[in-house]
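Encoded as structure tokens, the structure appears first; notes follow it.
For this view, one protein chain was removed and the others were kept in their places.
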Amino acid sequence: MTEQTATVEIPHHHDETGTRLGFWLFLYTELFLFAAFFLIYAVYRSNYLVEFRTAAESLNTGIGTQNTIILLASSLTMVLSLNALKAGKARMAKTFLQFTITLGLAFLVIKGFEWGAKFDHHLFLQTTKGIAAGEGSLLLNPSAEMLPVGQVLFFGLYFIMTGTHALHIVIGLIWMIIVYVWISKGSINPDNYGTLERCGLYWHLVDLIWIFLFPLYYLVA
Amino acid sequence: MNGATSVFVSDVDFSFWLIFIISALCLVGITGFVIFSIIKYNRKNNPEPTHIEGHTGLEIVWTVIPTILVMFIFYFGMKGFIKMRSVPENAMEIQVDAGMWWWKFTYPNGLEQTTGQGLTVPVDTPIYLPLHSVDVIHSFYIPAFRVKMDVVPKAEGEKLNYTWFEAGKPGDYDLFCAEYCGLNHAQMLSKVHVLSQEDYDAWFAEASKAQAKLKSESPGKALLISKGCIACHSTDGSKLIGPSLKGLIGKTETVLTDGAERTITVDDTYLRRSLNEPAADIVKGFQPLMPPLPLTPQEVDDLIQYIHELSEETAE
Amino acid sequence: MEPSQSGSYLQSHTSSRWTKGFMSWFMSTDHKRIGIMYGVSMFSFFGLAVLLGFFIKLQKLFPAASGWEIIPPELYGSFFTLHAVIMIFLFIVPGAPAILGNFFLPLQIGAKDVAFPRVNLLSYWLYLFGAVMAVAGIVLGGADTGWTFTPPYSVTTKTISLFGFTVDSVSWMLVATFILGWGTILTGINFIVTIHRMRAEGMTFFKMPLFTWSIYATSWLQVLATPVVGITLLMIVIERILPVGFFDPAKGGDPILFQHLFWIYSHPAVYIMILPSMGLISEIIPTNSQKSIFGYKSIAIASCSIAGVGYLLWAHHMFTTGISDFAAILFSFLTFLVAIPTAIKVFNWTATLYKGSIVLTPPMLFALAFIFNFSIGGLTGMFLGSLSTDIHLHDTDFVVAHFHYTMFGGAAFGIIAGIYHYFSKMFGKMYSMKWANRSFIFMFIGFNTLYFPMLILGFFGMPRRYHTYPDIPVYNNLQMLSTFGSWILVTGVVLVLGTWIHGLIKGKRTTEQNPWNSSTLEWQTATPPTLFNFEEAVVVTREPYDYHGFREDVKNGKAAGVIHD
Partner (left out) sequence: MKDIFKSINVLNPSIVFIVLVLLTITTVLLSGIDVSDSTAVIIALAVASIKAALVLTYFMHLNHEPLVFKVFLGVAFFTLLVIFLLTFSDYSFREMS
């Protein structure tokens, strides 16, 4: 369509506040993504109150609390990492970031053990019993071995919601590792800390979602 | 009755024509004004536009008037709707079952009517219809009665969707499925037969007797009808959604089992497996569409027995 | 030091690595180039969907009893699904913001680009990837679920085997839609930040042109509604693949809950579709009447209130699904609230014509047709918002006609009007007026011949998504008329696209800055615009539609309402 005659470098457009504003909007989309899950949870909880409470009792509150505190601590180290970088202490920022990554990994490991235990008790797979893959399951009479439907819903939601949350943790961890490398290289530095700041915001959002997941699954039994 | 086909017609049509008149006036007004402006204020006629930025009074007028109008419309719509949702105490209950792609109407005494037979009701009698779906969402729609309600599969213990109507004029009316439910959605058609009370009573006695007779003489055939099988499996050899049941015993078929083709001869073992696990072996050339049915062993035996009868007829 | 800005964006570009040909477009972060790329892709998909629609209508030419079968029922299901998926997710939802919003939003507010040019390019890639994936879906077996993907049907419907692989084509389509959703979200975020942070000096919120206002309202809906449907559609994928049942009654789920979640997005989505076109109409009508728009502020506020109220109405798609009577009545009431700002807008546009100096250019013709079609679309909406009539009309051809009147006769006519309006600014070339007018006549007549009979069909109870229909005279005649209409309409679409392509290749070159004498900012720069849109920094002094002041400025030889430092 055209013949090119000139190439122009676009002058780098710096608007940290604007970028942060955009990132916050992105965080709202994440929030709404989880909101759909929470809405489903709320509806089915109101339909199957007793089953939800019974099912919730099989979750280990101790592990849940432990994980909550781990995640809160990781948020704290994230804040400190950013503060350190802003104060010009890049090495300290990296140390705090290491803490955050370690805590995030710890969360995942604990979560993994918890999931594993659930698998061992067939709380997940039991829902599949008698439902051969590929067949319509609609006409199936819930067999005697199956949990009551309300509990099936509870565990289905539990695995999908915590699974999605864990996926966000993994994304956050990958991002933090990238940020860590960039700090080492110096492309993220005390004068240009926007990326670390946004990574932090993302991490806090993951924390924020857990703050609501925790009581809804572990506490209100 | 005022001669309308059902009790809802007057309310729905009143709302319809009320909105229609308001809409028509609006549309004519807007279009008329546009055409008038195009002619009167064409650039040739009117090269210099007049500077107007707005007129608060006018804007208030055309905010307030539509508000009042739509509230009227809302009110009449709601009025008709509340009537549709309030079932009279003395209504006769006919359970509606829907599946891909059949209807079944069950009367209080257990009489069952199929898609082909249609729903037969007496005139001027409120009919209460709980709507039950065995698979996906269908929608029970009788245009002439202005009745529509989705037939939604429900979890155990949940209340079924329902609708009701009171027909006002004897005659035959179309009954459609109005929610897309797959391949034969457009063929999920039935009829509503509205009869005078005497005709209805006569029909009802006759139909109940015929069904009792069929059940005792050929329980398999009765099941075939009441489970909706004949919506997909013919008994005369013609190919519908699924294979025909005629002349089936001893036939050699190529089937797909877990994606692999194999050749089998149809016998009782094969039929039993197919009835209990429809997706296990799919006859080549057909889709795996049949839903697993909750059948008792006795019912399975009855069905196999009837399929044998159908094959013997062919042999004769 | 400022780099060289001479030459139009069609010549100079921002990527240093790819200087020539395809890659200089595909890798470009220039909002104008991205807008054009969107335009080319979208209208290609649009053409495909029109073709599918043509076959859908052809199938309805004769009733079942005649033995007429152009496309078998299996294919019919795939056709109407793909037609809807393309038209909605690939064309009309992202359409106006992505094509014209990308191109003109920065120009209208005096910015050099959008806030995040690279994210903008990423949006386009996501769009293209998702779009190709969705279209490929039909080759992989198609999905016959309708664009609503309503469970349990969408969970139970087929998967097919292809060359020995089992292809879950329904999940495939759902994932494609999810990816498309992210493209839309990122565009929305981009525009909101651009409007908040990058307005030129003097461009206060109430000096923004109405197209910008409508894009602003749209972007909010995109950001806050799309994630909900994205995750909901993924839940269907999860339900198809894993043994978890969110909406499966056998496992205690409620299929109606899916419809809630789906319409929480998809109802605001209809405002995502229509608002930008309303914005375009608000540009075209004052320009072609040479007159200030009637009630600028109330239109701007109406845009935002439509977006806000648009969130409160979703369940009016669900009156027959067995939601509680209380909810049905509440949602019906709320539905009528949105009628009010919509009515205000229509009245304001018509009032703008009063004592104007009207010239019937092709964009003006399409804009006036928009008012007519959209009025029918909006007014038929009242039949569906009113409870008792909705029970009768829901899921019939009436609904199909209603939303085509708003989406096609409204939104798509708006986009077409917009492109006719901005064509010379975008490409520096002009199309043939004669053929543009002809295309309009075919579009307008064809459109109404196709869809008006469907309104009547719906009143007579013709259900939608029927592959064929019972042999009833009123159905036969109206269906046939409607199919004839589809032939005229397809001719019209071919003429529109043909006029543009001809204009691009053979059209007269023009550098005329402001051919329609428009007062808004995007016209007060070179044609086609230079890479950074404006030669100098812009200071806005005038209201956007102050045609009085605009003409004074032109008389005095000043660039209208803009001070160039």
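A, B and C are the chain letters, set down in written order, and residue numbers restart from 1 in every chain.
By definition in this document, a contact is a pair of C-beta atoms (placed from the backbone, for glycine too) under 8 Å apart; a residue touches a chain by one contact, two chains touch by 3 or more.
All values derive from a computational prediction rather than experimental measurement.
Peer 1: With respect to the chain omitted from the figure, which of C:K158, C:H260 or C:H317 is a touching residue?
Peer 2: Of all options in C:K158, C:H260 or C:H317, contact with the hidden chain holds for C:H260.
Peer 1: What residue numbers in subunit C mark contact with the hidden partner chain?
Peer 2: So the residues of subunit C touching the missing chain come out as 196, 220, 224, 228, 256, 260, 264, 311-312, 314-315, 323-327, 330-331.
Peer 1: For review purposes, identify every residue of subunit A that touches the missing chain, sorted by number.
Peer 2: For subunit A, the residues touching the absent chain are 17, 20-21, 24-25, 28, 31-32, 35, 39, 42-43, 46-47, 49, 53, 61, 65, 68-69, 72-73, 75-76, 78-80, 83-84, 86-87, 89, 92, 200-201, 204-205, 207-208, 211-212, 214-216, 219-221.
Basically, only the chains that are shown with their structure count from here on.
Peer 1: Taking each chain's centre as the mean position of its Cα atoms, how many Å separate subunit A from subunit C?
Peer 2: Here subunit A and subunit C have centroids separated by 34 Å.
Peer 1: What whole-number Å value describes the gap between the mean CA coordinates of subunit A and subunit B?
Peer 2: Whole-Å distance between the two chain centres: 44.
Peer 1: List, in ascending order, every residue of subunit B touching at least 2 other chains.
Peer 2: In subunit B, 135-136, 153, 155-156 touch at least two other chains.
Peer 1: Please list all residues of subunit A that touch 2 or more other chains.
Peer 2: 134, 136, 138-140, 142, 149
Peer 1: Once bound in the complex, which stretches of subunit B touch subunit C?
Peer 2: Going through subunit B, the ones touching subunit C are 8, 11-12, 15-16, 19-20, 22-23, 26-27, 30-31, 33-34, 37-38, 41-43, 46-55, 58-59, 62-63, 66-67, 70-71, 73-74, 76-85, 135-137, 139, 141, 143-144, 146-150, 152-156, 158, 161, 174, 176-186, 189, 259, 287-289.
Peer 1: Which residues, counting only subunit A, touch subunit C once they are in their complex?
Peer 2: Those in contact with subunit C are residues 1-11, 13, 15, 17-19, 21-22, 25-26, 28-30, 32-37, 39-40, 43-44, 47-48, 125, 127-128, 131, 133-134, 136-140, 142, 148-150, 152-153, 156-157, 159-160.
Peer 1: How about subunit C: which of its residues touch subunit B in the complex?
Peer 2: Counting only subunit C, the residues touching subunit B are 64, 73-74, 77, 144-146, 150, 152-153, 156-158, 161, 166, 249-256, 289-292, 294-298, 319-322, 325, 328-329, 332-333, 336, 339-340, 343-344, 346-348, 350-351, 353-360, 368, 371-372, 375-376, 379-380, 382-383, 385-392, 394-396, 459-461, 463-470, 472, 547-548.
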